[in-house]
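Of the protein chains in this complex, all but one are displayed in their positions.
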Amino acid sequence: MSLIAQVQAPTVDFRGLSPLIALVVGANVVLLAGLLRGAGVQRVLVPLLAAVTLIVAGALSVAIWETGDVEPLVQSALAMDTLTLSMSLLFYLAGLATIALSLRSSAVGEAGAGEYYTLLLASISGMVVLAAAENLITLFVGLELLSIPLYVLCGSAVRERASLESGLKYLVIGSVGSATVLYGLALIYGATGQTDLGRIAAAIGEQVEVGDPLLLTGIALTASGLAFKASVAPFHQWTPDVYQGAPTPITAFMAVATKTAAFAVFLRLFDAALSTNQVEWGPALAALALATILIGNVGAIGQRSLKRLLAWSGVAQAGYLLAGVVVGTRLGLQATAFYLATYLVMNMAAFAVVIASERVSERGDDISSVEGLGARSPVLAWPLTIAMLGLAGFPATAGFMGKFYLIDAAVDGQYAWLGVTIVVGSMISLVYYLRVVAAMWMAPDAPPLAGPVRRMSPASGGSPEADPRAQPETVAVALVCAALTIAIGIFPSPLFDLAVQVGTSISGI
Amino acid sequence: MSPVWFVALSAVIFCIGVGGVLMRRNPLVVLLCLELMLNGGNLALISFARMHGTGDGQIFALIVMVVAACEVVVGLGLIVAMYRRRLAIDVDSMSELRG
Partner (left out) sequence: MSVNLSILVFLPLLAGLLCAVVPGSAARWIGLAASVLVLALSVMLVAAFDPDAGLQFVTDVAWIPELGVRYSLGVDGLNLFLVLMTALLWVPATFVSAHAGYTRPRLFYFQLGLAETAVLGAFLAQDLALFVVFFDLMLVPFYFLIGAWGGADRVQATTRFVIYTLVGSLLMLAGAVALGVLSTPDGGQISFDLAELARRDLPAGSQAWIFWMFALAFFVKAPLFPLHGWMPDAYRSSPVPVLVLLSAVLSKVGAYGFLRIVLPLLPDASARFAELVILIAVVSILYGSVLAFSQDEVRLVVGYSSIAQLGFITLGIFSLDPKGAQGAVMQMVNHGLVVVPLFLLAAVLVHRAGGSESLARMGGIAFRAPVLAALLLVVSLATLAMPGSPNFVGELLILFGVFETHIVYGLVASAGVVLAAVYMIRFFQRAMHNRVGPSVESRDIGRVDFAAVAPLVLVIVALGVYPQFLLGRTEAATVAKVQEAGRLAEPPAAATAKEPVR
């Protein structure tokens, strides 16, 4: 009796944990459902269950939404604050889109629907843990829970050499990143003696000097490890290869959700735990942001594969996002969260179109596969056009608002030059984004548009899949995301309100 | 013996791991080197835990071991899948994806 009284079990707030519990339960249910035979189960029931899981988790996240600096859960291991919840909602949205895009993917059939969707849900739960991590241990667990299922998903198209290769490449490089993060976290722990982010923040400047070499080395290693995940230069080289080789729905998921998760932890770690050190790591991260913006944009210029192009553009976008982290202000936090949301819708629209067109074109994801798309199927060409213009930062799209906010935050945080760098990067990016738009609408060999619009592309041999109506869910994802891109560009206020609420999650900046 | 030496040893192990990942071509050896990196981190955690007299680092190390095992399983699984398909398992010859 007395022994039991001595052991103090942590109080578990099941209400706060409910989204995470829903995800894990859902992942198990999906895995079990996947064991059932029958095409109907594999093609309909399993994805439906996975989608329901995400919707339930999303609804629970909305239900426990609470602004301000909320009390962490489970002995301050996880914080279900507005930052976590808003990022989780982005993960769920990305997950739903990925499920829709995967429905006709060959990778699902090869890996088994149950396994495929379970891994997806597991990865999303890892992202939630990572975004919520208030403790170095949960941070690492979240990071690995996010990464390991993704390694498998990358290699899930087991009959394709490129997919396996991409999986193994991602595994090796991702693990190097994880191990680097681990060593960095170990050094931070060594310097401060704490694993709790709040206590680390309190210890810096008190028990340990701001410029302590052990601490700074730890920060540097952690930052580079996370940079691997967020594909920030110079740790970005794997990105184009892995993105190109992975099944395209997974590429879309990685491009959007992994990046969001990586930036969530960047924000929490740097703006919350290490904010007193901002003068030390600020310039270094700013230099990384500069390099990332330039390298990403220049790298994208020569690409013909749309997936590689989007990978490089994702590198550049990571640079813009990093600018919001660098300034270490509330405004920067809000701008980064805002940009992540806009980044999600723009990229999802682009990837959905790439998936739709690569399925029917024998030229795969080469840029020539979208040539003349404006005439062939405007319903696909418009979303991709809007996505490209949005990523380039044209007004009346979400991308413009996001850049506006980021530049605002950068100038406000005494990093005006970084704001100018964002702008310079956008200029370079025009070269490749506009090339895609030009290919769709201004291709020199585009057939004259008199007469009825041809729906069948000759490359597909007139297969019924060439008709966009044959894959309605892909087109729907593209259209919804494109519509959101425009809507955010014209009426950004609701999203700004959310971003401001996210800004309240971290006190003391 | 001062824990500083253990930390130094952990750094050496970590660096050997990094070097191995960068230089070795056989994916099995690469996986081994990844393990070295993680174990370097583990050793550092345990030494720091000893230094500070708190248990956090040791718990951390235990969790890392579990995670490392998962990673190796996935890695080996992928290698086996490639081997079954009679693909070259030489990292340098993986050149399908390039550009």
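For reference, chains read A and B in written order, and residue numbers begin at 1 within each chain.
Convention: a contact is a pair of C-beta atoms (placed from the backbone, for glycine too) under 8 Å apart; a residue touches a chain by one contact, two chains touch by 3 or more.
Note that the structure is a prediction, hence the values are computed from the model and not measured.
The missing chain, though absent from the view, touches A when the full complex is examined. For chain A, the residues touching the absent chain in the complete assembly are 334, 374-375, 389, 393-396, 400-401, 403-405, 407-408, 411-412, 416, 419-420, 422-424, 426-427, 430-431, 434-435, 437-438, 441-442, 444, 448-450, 492-493, 496-497, 499-500.
The rule is short, and it goes like this: only the chains that are shown with their structure count from here on.
Separation between the centroids of chain A and chain B, computed from CA atoms only, is 25 Å.
Residues 7, 10, 14, 17-18, 21, 27, 30-31, 34, 37-38, 40-41, 44-45, 47-48, 51-52, 54, 56-57, 59-60, 63-64, 67, 70-71, 74-75, 77-79, 81-82, 85, 87, 91, 94, 96-99 of chain B touch chain A in their complex. Against chain B, the residues of chain A that register as touching in their complex are 136-137, 140-141, 144, 148, 151-152, 155, 158-159, 161-162, 164-169, 171-172, 175-176, 178-180, 182-183, 185-187, 189-190, 193-195, 240-242, 244-245, 303, 305, 308.
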